[in-house]
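Here it is: the structure, laid out below.
As you look at this complex, bear in mind that one protein chain is not there, while each of the others sits in place.
Let's turn to chain A:
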Amino acid sequence: MEGRERKTLVLGVIGADVHAVGNRILDYAFTQAGFKVVNIGVMASQEEFIQAAIETSAAAILVSSLYGHGEMDCRGMREKCQEAGIGDILLYVGGNLVVGKQDFGPVEKLFRKMGFDRVYPPGTMPEEPIADLRRDLGLA
């Protein structure tokens, strides 16, 4: 992304989830890929994601959830973005989003319906959302 302004991303792990390892790797991978990463870390609330996105004029919010409560923690996030005046911001989510081994199809549908632009299954490598993000932001 030479010669272009670096896009800012807000990265974090939502809810009461403390999985910190993947968060650090994503931080590293997105930074290496040329993005400016605002990492709000683990145990972040919807409000913290949105506040950070407003303060840094972020282009996207990337939500991780590894512990199974993702469905409860992510509900209403798009609506909160709208109320805060950033209704069009890109929202990505990924991880072990529900309790137990479930087919990914319905899980993806559920989170898309909640207003997430992209939904990633367990085991996704950072290269995939990086490529998607470039496409969605018109950088590719």
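The rule is simple: contacts are C-beta pairs under 8 Å (C-beta built on N, C-alpha and C of every residue); 3 or more make two chains touch, one makes a residue touch a chain; residues count from 1.
Everything that follows uses one rule, which is that contacts and distances are computed from a predicted model.
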Per UniProt record, name of the chain withheld from view ["HypC/HybG/HupF family hydrogenase formation chaperone", "Phosphonate C-P lyase system protein PhnG", "Molybdate ABC transporter ATP-binding protein" or "Glutamate mutase epsilon subunit"]: "Glutamate mutase epsilon subunit"
Residue ranges of chain A at the interface with the undisplayed chain: 15-18, 20-21, 23-25, 28, 41-43, 66-69, 71-72, 96, 98-101, 122-123, 125
